[in-house]
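The complex appears here without one of its protein chains, the remainder shown in place.
In order of appearance the chains are A, B and C, and numbering begins at 1 in each one.
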Amino acid sequence: MLVVMQAGADAAQVENVVAAIRELGLTPHPLPGATRTAIGITGNTGAIEPERLQALSGVLELIRVTKPFKLASREMHPEDTVVRAAQTAIGPGTFTIIAGPCSVEGEDLILRTADFLVSRGVRMLRAGAFKPRSSPYSFQGLEFAGLDILAKAREKTGIGIVTELMDAAHADAVEQAADVLQIGTRNMQNFSLLKRVAVSKRPVLLKRGLAATLEEWLMAAEYVLAGGNYQVALCERGVRTFADHSRNTLDLSVIPPAKLLSHLPVLVDPSHGTGRRAFVPAMAMAALAAGADGLLIEIHPEPDKAWSDGAQTLDFDEFDKLLASLRRMAEVMGREIN
Amino acid sequence: MLVVMQAGADAAQVENVVAAIRELGLTPHPLPGATRTAIGITGNTGAIEPERLQALSGVLELIRVTKPFKLASREMHPEDTVVRAAQTAIGPGTFTIIAGPCSVEGEDLILRTADFLVSRGVRMLRAGAFKPRSSPYSFQGLEFAGLDILAKAREKTGIGIVTELMDAAHADAVEQAADVLQIGTRNMQNFSLLKRVAVSKRPVLLKRGLAATLEEWLMAAEYVLAGGNYQVALCERGVRTFADHSRNTLDLSVIPPAKLLSHLPVLVDPSHGTGRRAFVPAMAMAALAAGADGLLIEIHPEPDKAWSDGAQTLDFDEFDKLLASLRRMAEVMGREIN
Amino acid sequence: MLVVMQAGADAAQVENVVAAIRELGLTPHPLPGATRTAIGITGNTGAIEPERLQALSGVLELIRVTKPFKLASREMHPEDTVVRAAQTAIGPGTFTIIAGPCSVEGEDLILRTADFLVSRGVRMLRAGAFKPRSSPYSFQGLEFAGLDILAKAREKTGIGIVTELMDAAHADAVEQAADVLQIGTRNMQNFSLLKRVAVSKRPVLLKRGLAATLEEWLMAAEYVLAGGNYQVALCERGVRTFADHSRNTLDLSVIPPAKLLSHLPVLVDPSHGTGRRAFVPAMAMAALAAGADGLLIEIHPEPDKAWSDGAQTLDFDEFDKLLASLRRMAEVMGREIN
Partner (left out) sequence: MLVVMQAGADAAQVENVVAAIRELGLTPHPLPGATRTAIGITGNTGAIEPERLQALSGVLELIRVTKPFKLASREMHPEDTVVRAAQTAIGPGTFTIIAGPCSVEGEDLILRTADFLVSRGVRMLRAGAFKPRSSPYSFQGLEFAGLDILAKAREKTGIGIVTELMDAAHADAVEQAADVLQIGTRNMQNFSLLKRVAVSKRPVLLKRGLAATLEEWLMAAEYVLAGGNYQVALCERGVRTFADHSRNTLDLSVIPPAKLLSHLPVLVDPSHGTGRRAFVPAMAMAALAAGADGLLIEIHPEPDKAWSDGAQTLDFDEFDKLLASLRRMAEVMGREIN
């Protein structure tokens, strides 16, 4: 933490800030400069709120130095985390595909999709039983019946299941049906829900919030890690910007800094990220090239008849073609598709 | 809904889209233009997902015409909604002040603040018992003990209580202690929580999400209205943009369009909106001038010692000064501070 | 400037950075902390590029402390600047109205508008002779003929003229016709143009760029001040965000920090800021309440027939009504409309 004083701040104002820092149990280090004084602060600034220093007389601004995440940080945990679910390892050396329809529309669809994926060597199926919808009048998912269908698909085909948990009250049921608990973008800072999955035995796939900075995203992961669940994968799915050429702005540029600052694997969802089928394959390829650890991707045997998000969903042929391209590129990069 | 065809789309492609629209139970209206054909769609497009039309051959883009909110829209409900809580009416003709510390730090603080507010004619106190914090290591609020303190302040002083509900599991307790249930910015699209407050007898104060469009915000309100709770007030509290001159970008410009499209009252939170004490009074005045229905504002007898958000909190003297300025301006505008 | 080292950085890495700082002619101040070392830098960091330190081994990040603007900063120039043009003083105690049509459409329009404004006590007319248009196929302004019309209006009515300079090649002609040179939002960082107006005898009205931070805006002003022209007024006109409820997002929240950091007056353009006539009056009132020094506002006798921007333009009656409201509010605030 660094307190920057105004250019005209006098010695008494500096001394007052120094005293306030000491009062907080921290150590001040005044740095007189040519035009102004800055005061470095050392000590454990995490537990208290030095922000109050900002309002002291003569203070221009407060600059935080230490990143607030600890368990999620690579500094504390240099080696990459591998998230294990079903027979898959999400992490270095692999590129994990998690595919399926936006929502569980019925048993036929899910079994057909699971069979298709297994035949392609894909080991994880994604589909929503509970659906967060902007409108109360839109289809909200098959809910518990949807979970039953997912559980049956797992039993029959051995495929791993990724599905969203929207409400702590559903957590036990979702844990039974799913191998990975997805926290959706709208719930990235639903701290009650994060605390619930923090005590789950299931890995967590944490989607980035629409307006979340990398730091906020890692802090949301920190909630899960701090509760004792170390199996967390991040998932970039597009953020909200002024750009209107796609539904969201898929931020592939977050991958290198996320990998630098954290040891957690990073997946990419090009379906929600672009909102448009024609743009999905290029972004899926780019995610692999950018160093992502895998994809969350929407497929459906007949996307034009999907109950939700059909416009961003690949059909099986399109997915096959993309998968072949990904395999070729992964080989060049020394990565294995799983 | 309007389907815009590519310039080179041929008659068969147009016919195919027309057929798909009919299959959805809707009525197509082809509009051949100089360079391209557009196809208007009439019928109830709310229940189904015409987005799938986007992926049909020859389609350039899909343009939605009808706004998806109904109960929240002024078209359906031309007169302004008045939200009534404690002895206050939030709505036309008044400008409602809701003030208090960021968090319930203890009984003394709350009682002292309540007494102060009552002495100034302010009838609603805000303070958080449950606090959403970016870091799991930050103070999370006094929780249920905090609710007890708020209830006691209400009993002793008659002041109305506004406090945040973060978790449906706390809803009964929060309803007992509070006159207004606040849904925080991070939970604006926590649909489970919205469905819970939709069946509450308490009015709801719905903060705008950090990256919520006006339409998404009104759709979140629609969840509450659709569940049967018509007492909803909106609260602008700053959105996330590239601008770094304040903690968030307080979007006062949303007030006139919100008032045009909806009948719900709109409050403004200049404390979270700016994140800095020195900027709060100017934004509070501007909120009144822009047509807001009131303020949610942080005050504390000793902001520099506040446990959270002290940097954006006014002390009692600063609040008194602001209140005097607001009263003078409200009088000119024919509004009454309550 | 502060260099933050990685948590695991060793003594050799710290020493290497310290040496690099010295090589730049600056003074390093190592600050060993509990988890990492930070190194404060003092000396004149403006002329060189300490950013290169970021790439040194063991460096986590670089944090700049000193603001780069000098002549524009309030620290260097505590008293408010007053910009004087025509018979107007833009600055403390006044609230200056600059009104007129988007573009110079003809002599009749300009003379009629000038007469109207003079009759209302407004002393500055704005209208574009050269128009920056997104499309090469849109009306680009009457250009030099437009300047002649503006000059004639000034001669006949005594009104001051504000008009945009888009090209250094037009500067002499624009200086002759105008009292204030407007730099448009798209040219805020057209440094060649800024250098040209920096040697002008005319005051400059510098619009904020669509994605300009406050610092970048003040640095653009610094270009003008550094060239010797101290008569600069800033003008907020909406920035680009995700919000789609208005054409741009009018950022009134920039006013208090702009006033804190700089001594330059700040105007607001609610017409471009909102893009919609119905939203203009509320934002004009809010600008006054927020502490702005005046307005740039589009009016036209028949907005529906305006050649450009009619949708955001007030007619004379609407303007009269707004002016009356502004006068009432200005009186309460101790400001004089001029």
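In this text, contacts are C-beta pairs under 8 Å (C-beta built on N, C-alpha and C of every residue); 3 or more make two chains touch, one makes a residue touch a chain.
Since the model is a prediction, treat every value here as computed from it, not as a measurement.
Chemist: Have a look at A:214, A:235 or A:337 and name the one touching the chain we're not showing.
Modeler: With A:214, A:235 or A:337 as choices, the missing chain is touched by A:214.
Chemist: Among B:29, B:84 or B:156, which residue is in touch with the absent chain?
Modeler: Of all options in B:29, B:84 or B:156, contact with the hidden chain holds for B:29.
Chemist: Considering the complete complex, identify which of C:187, C:200 or C:338 is in touch with the unshown chain.
Modeler: Candidates C:187, C:200 or C:338; residue touching the omitted chain: C:187.
Chemist: For chain B, which residues touch the unseen chain?
Modeler: 2, 4, 6-8, 29, 31-36, 38, 40, 42-44, 63, 65-66, 75-76, 78, 211, 240-242
Chemist: Suppose we count only contacts with the excluded chain; which residues of chain A make the list?
Modeler: Those residues of chain A that touch the unshown chain are 211, 213-215, 238-239, 241-246, 249-258, 260, 273-274, 276, 278-279, 282-283, 285-291, 328-329, 331-333.
Chemist: Applying the definition given at the start, please give the residues of chain C touching the unseen chain.
Modeler: Considering the whole complex, chain C reaches the absent chain at 20, 46-47, 49, 51-52, 54-56, 62, 68, 132-140, 166-169, 186-187, 189-192, 209-211, 216, 219, 222-223, 226-227, 239-240, 276-277, 303-311.
Note that only the chains that are shown with their structure count from here on.
Chemist: Using only Cα atoms to place each chain's centre, name the chain farthest from chain B.
Modeler: Computed centres place C farthest from chain B.
Chemist: Per the centroid of Cα atoms for each chain, what is the distance between chain B and chain C, given in Å?
Modeler: Comparing mean C-alpha positions, chain C is 30 Å from chain B.
Chemist: Quick check: how many Å separate the C-alpha centres of chain A and chain C?
Modeler: Result: the chain centres lie 38 Å from each other.
Chemist: What are the residue numbers in chain C that touch two or more other chains?
Modeler: Answer for chain C, listing residues that touch two or more other chains: 241-242.
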